[in-house]
Structures are given as structure tokens and as C-alpha cells.
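A single protein chain has been removed from this complex, and every other one stays in its place.
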Amino acid sequence: MSNVGIVIVSHSADVARGTADMVRQMVGGEVPLAFCGGDPDGGLGTSVEAILGAIDAAWTDAGVAILVDLGGAETNSEMAIEMLDADRRDRIVICNAPVVEGAVMAATEASGGSSLDAVKQTAEELSQT
Amino acid sequence: MSNVGIVIVSHSADVARGTADMVRQMVGGEVPLAFCGGDPDGGLGTSVEAILGAIDAAWTDAGVAILVDLGGAETNSEMAIEMLDADRRDRIVICNAPVVEGAVMAATEASGGSSLDAVKQTAEELSQT
Amino acid sequence: MPQPETRTDTATTGAPAAIDEPTRRALIEALAQAMFAHADELTALDQAIGDGDHGLNMKRGFEAALADVDGLAAKPLPDGLKAMGMTLVMKVGGASGPLYGTLFMTLGKALPVEPDRANLVAAFGAAIDAVKARGKSDFGQKTMLDVLGPVHEALAEGSDPKAAADNAAEATIPMLATRGRASFLGERSIGHMDPGARSSALMVAAIADVLEQG
Partner (left out) sequence: MPQPETRTDTATTGAPAAIDEPTRRALIEALAQAMFAHADELTALDQAIGDGDHGLNMKRGFEAALADVDGLAAKPLPDGLKAMGMTLVMKVGGASGPLYGTLFMTLGKALPVEPDRANLVAAFGAAIDAVKARGKSDFGQKTMLDVLGPVHEALAEGSDPKAAADNAAEATIPMLATRGRASFLGERSIGHMDPGARSSALMVAAIADVLEQG
């Protein structure tokens, strides 16, 4: 089974891209990774359609952990999850963790083959070292 | 007296820029703001010289709060602070808070005219809403 | 101020006039025009206690709805509401997108094709509960819910929903925000009208105006 996938959802396309760069630097290609940022017109905000696309791109049977920044990113991600098939919905979680630091930690955990629960927990236990 | 300034230090120039965009969207021009990301060659990492430049750009007598992402960004920021005049060194803090969410919260607090201590505390109390 | 009791509702059945295709089209157009006309005001409210995009967000959502007005109006009311909600979810881009989207989608799920007033009151209650669940929020937190709640009450007791909405939006001014971006401001959120409360009041007024003429 593939490693757990990571999806990064930020209000800012730059933050999302930069975070993905930092994740790639840590885990290379070992972890399915996708990101999105910006509202449907490209301004600061999030887009349910883009989130659904990112989930699809990072999908693996081991599940997907989503990292979000502020309120709207979380609400839109929850909305996106509810629009998925029941089958996928059970294998996707939103981490209650900061987007940049959480994504690096979650991906590092995922690269070791950890379960979705373990990936979520590692991201959420995060305190700066 | 001006509002407390905010400095964003990320390993990624994109993350730093995007975070600054998100901060500006919340507080407009009310808060002195500067950011830097990337090592001295522009790769992922941080640069003490760039951090010193950002501190200078965001400097106000009310002090400056720095938001950092991972280990090296913190160590390099601490190094930069020690290179400042004693006078400035006492009015600059590194927040133990996530870079994106912390910067938005710290800047929002700073925009209300809060003290450096209050800004730091708000960023550090952060839990996702 | 128009009295809702004098509307075209048949008092005996409690049923409003059927919401036919031309009415559905008029509703979508009125909602869109209200958001377009007040986009700057909503943005200014959101600049004061948020990130200054609420007007833009709502405009984007209703531009998309308006672009599909033929398709939306052609659907039976429940399906049209669901499709409208989905459009807002996909296009608004802010927290208000999934919240208003959930409101419309739940109305679509809960309403029959030809609703009477009791159906409407029940559906609106269900929609409010769905918004609360989506937003992990409740009344009293200085959000759109603080307009939607009083409008629901007004519908239930047959008083004027427009007046209720306007008063409720005004009443968010002294509130302390504890949800959404405005909560980042703490005490400084006090003294400003919540942008989502205002957009809710504008939508209620737009809908009431169309149905009163209808």
C-alpha cells in the first residue's frame, strides 16, 4: 500500500506552493502530495473545486491528511470532504495543525509508512523544536 | 508611537511572501511588515543577512515580533537578534507560534496598538478556530 | 413598512403563492442585484473586522448563479435551491461560501415542490441547524446566524422578516465576535456590523420584495 497522501490548503497560492516545496525537500517523492491556494478567481481564499482536485491528485488507499491555514480553508475542506464518495470520506482527515509546520511533520511521518491516524497525530502534537 | 512591527521568516520565499499577503489583507498598512525566505542563494533555507534587513524594514520603537517556521529559521533569527544593538535587542521577540497563522494573529493584535508582549502572547495562544 | 400579514398568502391554507419559474428567476436576479449593489459596503464592513473580501466573495458567487439563471430557474424549487447552494459552495471562496451554500442546499433538501408557510418555517430551521454544524457555531457569536435566527422567528410568528433581519443585523454591532476572522480582533470586533449578518439581511430583503410583489 502506498504512503498516506498530503494535501495543503492555504488562502494563498504562494504559501501552498512554498509549503509543498518544503515538504518535497524533506520527503522527496515518497509521499503523494498536492496543494491548492487561492479563491476561484486566484485571489486570497480557497476553492472547494481546487480542494477536490488536490484530494484526487494526492489520493491513495492509505488515505489523505489535509493541512489548512485559517477558518475558511477548514470550512471549505470539510465541505469538499462531504462531497466525496462515502468510501473515500472515511479515509481523509483534516489535521488540527498549522499549515506549514504541520505539513512538513505530517509528510515526514507519512514517508515512514505510518497510518493516517499516526500522521494526523504527529501533525497535531507539533510544537516547535 | 507606531504599532508593533511583524517580521516573517520562512525557509521558503513563497511562504514568506504569501503569508505577508495574508497579513496585509487583514491589517492593510496599519502594521509595519517585512518578510524574508530562502537561503543566501535563494534555495530553501534562511539568511541572517535577509533577517537583519527585514527587522530593519519593520522596525518601530514599539518593537518587532518575528514569526518563524522550522528550526533553522529560529536559530538564524536568534543569531540575527544577537547581532543587533543592545537597545533594539530588548524590543524584539521570536514568537513560539506557527508562521502563517501566527503572523496573521500577531499582526491583527498589533493593528490594535497592543504592546509587544501582548502581540507575542496572542500569537502563542493560537489554536485554530 | 409592509406588513407580511397583508401579503398574498392565503390565510386559510397558510400557503404562499406558488413559486413558479418566473418567480424563481426574479428571486435569483434580485439576490444577485442586491449583492452587486452592496458589494462595496460588504467589503468595507469586512475590512473593519475581517479580511475585506466579503463583498467580492458574494459577488463572485452570485455572478456564477446569474450566469446560470435559466438553468437554475427551470428546475423545480428544491432542485433549484440545491443547485444554487452548490454554486455558492464552489464559487464564493470564503467561509461564507460553504455556509450560505449549506443554507440553500438544506432548504432544497427540506422543502417540497410547493411549500406552505409551515414547510418554509421547518425548512429554514433545518437550514440554520446545518449552518451551525458547518460553522461549528451558534447564535450570539456575531455571524450571519444572528440574522438568520431572528428571521426564522419572524417567519414562524408571521411578523415582517425584512424588519427582523435589519434589526438583527444592527444588533450585531455591539456583539463580540467569537467565530470567523472577526474573532481574531477580540474586543475590537465590538462596534462594527458583521458583514455576513449584513449580507443575510440584504438577501432576506431581496427575497421578501420579490415575493411581496409576486
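Some points to look at:
Going by the order they are written in, the chains are A, B and C; count residues from 1 in each one.
As a working rule, contacts are C-beta pairs under 8 Å (C-beta built on N, C-alpha and C of every residue); 3 or more make two chains touch, one makes a residue touch a chain.
Bear in mind that the values here come from a model prediction, so they are computed numbers and not experimental data.
Across the whole complex, the hidden chain's contacts among the shown chains comprise A, B. From the set A:S12, A:S47 or A:T108, the residue in touch with the chain omitted from the display is A:T108, counting the whole complex.
Screening A:Q25, A:T60 or A:N96 for touch with the missing chain picks out A:Q25. Annotation: of B:Q25, B:N76 or B:S114, B:N76 touches the absent chain (contact as defined above).
Although one chain is not displayed, its contacts with subunit B can still be listed: residues 39-41, 43-49, 70-72, 75-76, 78-79.
Subunit A residues in contact with the hidden partner, per the touch definition given at the top, are 22, 25-26, 28, 104-105, 108-109, 112, 129.
Here, only the chains that are shown with their structure count from here on.
Note: centroid distance subunit A to subunit C, computed from Cα atoms, is 31 Å. Centroids built from CA atoms put subunit B at 25 Å from subunit A.
With touch defined as above, residues shared between interfaces to two or more other chains in subunit C number as follows: 51, 53, 179-181.
Of all residues in subunit A, those that touch two or more other chains are 44, 70-71.
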